[in-house]
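Apart from one protein chain that is not included, each protein chain of the complex appears where it belongs.
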Amino acid sequence: MMRAARLHAYAEPLVIERVPRPEPDQGQVVVKVEGAGFCHSDLHIIDGDLKLDLILPLTLGHENAGVVAEVGHGVRAVKPGDPVAVYGGWGCGYCDMCITGTEQMCSKPNWVGLSDYDGGYAEYLLVPHARYLVPLKELEPKVAAPFTDAALTPYRAIKRALPALTPDRPVLVIGAGGLGQFGIKLLRLMTASPIIVVDVNEEKLQIAREYGAHYALDGRDPEVAAQVKDIGSGSGVGAAFDFVGADSTLELAFATTRPGGKVTQIGLAGGHADLKLFTNLPFEVMFEGTLWGSIKELREVIALADSGRLTPIELEFESLDRINAVYENLKAGKIAGRAVITP
Amino acid sequence: MMRAARLHAYAEPLVIERVPRPEPDQGQVVVKVEGAGFCHSDLHIIDGDLKLDLILPLTLGHENAGVVAEVGHGVRAVKPGDPVAVYGGWGCGYCDMCITGTEQMCSKPNWVGLSDYDGGYAEYLLVPHARYLVPLKELEPKVAAPFTDAALTPYRAIKRALPALTPDRPVLVIGAGGLGQFGIKLLRLMTASPIIVVDVNEEKLQIAREYGAHYALDGRDPEVAAQVKDIGSGSGVGAAFDFVGADSTLELAFATTRPGGKVTQIGLAGGHADLKLFTNLPFEVMFEGTLWGSIKELREVIALADSGRLTPIELEFESLDRINAVYENLKAGKIAGRAVITP
Amino acid sequence: MMRAARLHAYAEPLVIERVPRPEPDQGQVVVKVEGAGFCHSDLHIIDGDLKLDLILPLTLGHENAGVVAEVGHGVRAVKPGDPVAVYGGWGCGYCDMCITGTEQMCSKPNWVGLSDYDGGYAEYLLVPHARYLVPLKELEPKVAAPFTDAALTPYRAIKRALPALTPDRPVLVIGAGGLGQFGIKLLRLMTASPIIVVDVNEEKLQIAREYGAHYALDGRDPEVAAQVKDIGSGSGVGAAFDFVGADSTLELAFATTRPGGKVTQIGLAGGHADLKLFTNLPFEVMFEGTLWGSIKELREVIALADSGRLTPIELEFESLDRINAVYENLKAGKIAGRAVITP
Partner (left out) sequence: MMRAARLHAYAEPLVIERVPRPEPDQGQVVVKVEGAGFCHSDLHIIDGDLKLDLILPLTLGHENAGVVAEVGHGVRAVKPGDPVAVYGGWGCGYCDMCITGTEQMCSKPNWVGLSDYDGGYAEYLLVPHARYLVPLKELEPKVAAPFTDAALTPYRAIKRALPALTPDRPVLVIGAGGLGQFGIKLLRLMTASPIIVVDVNEEKLQIAREYGAHYALDGRDPEVAAQVKDIGSGSGVGAAFDFVGADSTLELAFATTRPGGKVTQIGLAGGHADLKLFTNLPFEVMFEGTLWGSIKELREVIALADSGRLTPIELEFESLDRINAVYENLKAGKIAGRAVITP
């Protein structure tokens, strides 16, 4: 048996209880969880805002890392004792999305902690295939955990926008929460574009500056769109990343992106992009919402993190017992970087 | 002097009158117009729906071809007597868009017949640089004219969507008017994807079938979105091209495009795309509105047309005197393919 | 037990003998082979020219299709009785190449019939994972078999060269054997480029013309390179595909490809590309040797074939007993299209 924090009913606290410890079938791996990041989307899931049709009760937790505890028959890529980060966008392994390496886009997703599979808010985690594990050399698992989503998601968004990220055009980051902070760090590593960050919280703007933003602007200023366009020589930025995803932030993104640029929505605040050509949709601006990242992309992120080229954002470690307090703190906007549960 | 059909006031008939015949300055070329396609966007311009801040009076006509009449000092690429198609997306030649070969996206556009420069509804046309001329070998200029917009615009839209156009996924064409008809022909030439066409007009669906559509569906059928998805194995098409651009057609495009696919808006019927992730914007669907085409792309289109690989859509030739009747016929939906003015 | 044609020693005939019939372990599938294409590379393997360090005896045959005979525990994607094409570029499922959907490039390849795994010159074939099977709707398995290599390989080569394949530039196909013939058909389906084919065999040039080549040139003509360049307006083709891969054919490819174009080597005749900038390597010509295809690409090829859009090349069906005669015929250049073994 083991302890786990489980969702029994939407909009109620997670229940910490004893459940059977998983055992690996052929090809599977059981990981002792050392860190499970508490993601902003967990708020929406617990509250029932983001309808994912989960079968309750369910152990949440999709940002996981730990140490291999036990491997099933035929597993050769890892062995007990190996520290690993856990890729969470599990798929069917057969559909067109899976077969081309974008399992998070699977047409029948089995995401960890967000499907029939339990997540990492527990002492042990069943991983259905060794390909979901990325070995760690230097990084402590509890530090590695948030890289599997909070770093991986902006990494994919940036990588897909690289053709629009030339050094002669600024890039816009809207929202400097956990994902936005990794976004700023990654833009510094992967591109030579000047970085403009917009947030409504002065503390987060300060973090943005520390992480390398060239401009940090207050989103409450009614002139903020004009300021962004001015920095972009009047015609705007090459690409905008909306880590919030509200009506107003999407509007800001389209108002400040130059023709031929790209707007990427990452945040899931429930906003609408209401777009009309010749009015507020500049010609040949590409718009998309990106989704998490691929296994290969997680390997790339872990390569950066494990070598020290990509450093963590500010982490707060909390025991499994404190998980409902973490929920409250995150909801109250009291967590500057990322909270990590250490079961 | 020469005759020209000019817009003096919005929502009024064009005035056919005598104006000075243009003369070429250094580097410029004067073309005797043999064909000037009457484009659907001319309707919106004449009616004043599409605000382009034109200085009136202005000679409209942006789909032109003819014979070189006179060349300015230093012009070597063409000589009098050469039959040519005229690229219309003239730019400043200096901004980032122009300098990378996408002049139609110029930050200070000088589009023919849509800026300070007069267009082709006249006997002669001043072309400010020889790079805008594409020599014709076999094609008659009056037949070539519509290729410069009605074929060029879908060509660019398709070319930019090629990565989403795999043979195992259908492609959706919404609207089988002039541009849509060229779109169907080009999709047959450039891709191996099964083509689904949706229109509300049975005559146009019949043309779509003749031009190679694998499926032609009635857009008035309330089940049309479900039918499109079914043809796409339940998950939808790889790419959708909206040649209408109304609220309802954009809605259809997003409802039927699979995650990871692409939606391109070409039509300018004034519709809104009202998009919300997890609701009606599938993940990693790219959306953009493409704009006309580049000079190189026109060379590619003319290469196809001049060699007979891309045949014209149905053309109706009309004298300059009949231009206001053409306006009425197009507005009344009485032109199946394209009307071409032969001044 | 079952019958199989096995390689016991290089440069000796295959031995037709009785071996145990395979049984599927968890996740595996056994396919009753209905067709196994006899590939030109089998010649090189049997002769020992292409050193692959095989452990003999081995059942060759890497172009397979048949009917599912038996499935292991946990297999849901196919069931006994399903007609399937078999993807042959099996990999480890874990390395960067496999995890991004290019299993044929696996760093530790397990290619069917070319590794520890036996191939399809036998009554039954063990397939280690259901993701390697592509269901067939209309196509007979014995007709489908050659599509898994002879069509898949040019398909990938063409797909990777698409940006160089514009309609205003011809494309060059060197060698109109089995793969080259599929290459011509696929170029007609997937691109609008004029196709030039060069071969030294008049019969194959005739087939090339039937399959849609716009120009079919005799490779023995000393002026052939100049002829190709002339068709390409003096500056050459946008892309060249060398389906032979000899010194002379590679030389022809580089001599006729324009700056900024692409040369792809598919054939494995053992040639060298001896390249020097400013001499025989035009600036920004990309050169690569492509390898087979991915699972997704096979799905795309089968989608084309199963719907009748891509028709087979000329096939000759032969019993397993006749396999050594097929070897002799292929070596003697007596097979115009593809021989398929029907065990």
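Of note:
Which chain is which? They are A, B and C, in the order written, and residues in each are numbered from 1.
Throughout what follows, a contact is a pair of C-beta atoms (placed from the backbone, for glycine too) under 8 Å apart; a residue touches a chain by one contact, two chains touch by 3 or more.
All of these numbers come straight from a predicted model, not from anything done at the bench.
Touch with the chain omitted from the figure is made, among C:A11, C:L56 or C:L277, by C:L277. Across A:P194, A:G271 or A:G293, the single residue that touches the chain missing here is A:P194.
One of B:L14, B:A130, B:I184 or B:L277 touches the chain omitted from the figure, and that residue is B:A130.
The missing chain lies against chain C, touching residues 50, 96-97, 102, 105, 107, 160, 168, 235, 245, 259-260, 265, 268, 270-278, 281, 283-291. For chain B, the residues in touch with the chain missing from this view are 26-27, 77, 93-94, 96, 99-101, 130-131, 294-296, 299. In the full complex, chain A contacts the hidden chain through residues 162, 166-168, 186, 189-192, 194, 299-301, 303-304, 307, 309-310.
Note that only the chains that are shown with their structure count from here on.
Each chain gets a centre from the mean of its Cα atoms; for chain B and chain C, those two points are 40 Å apart.
Counting partner chains per residue, chain C has residues 299 touching two or more of them.
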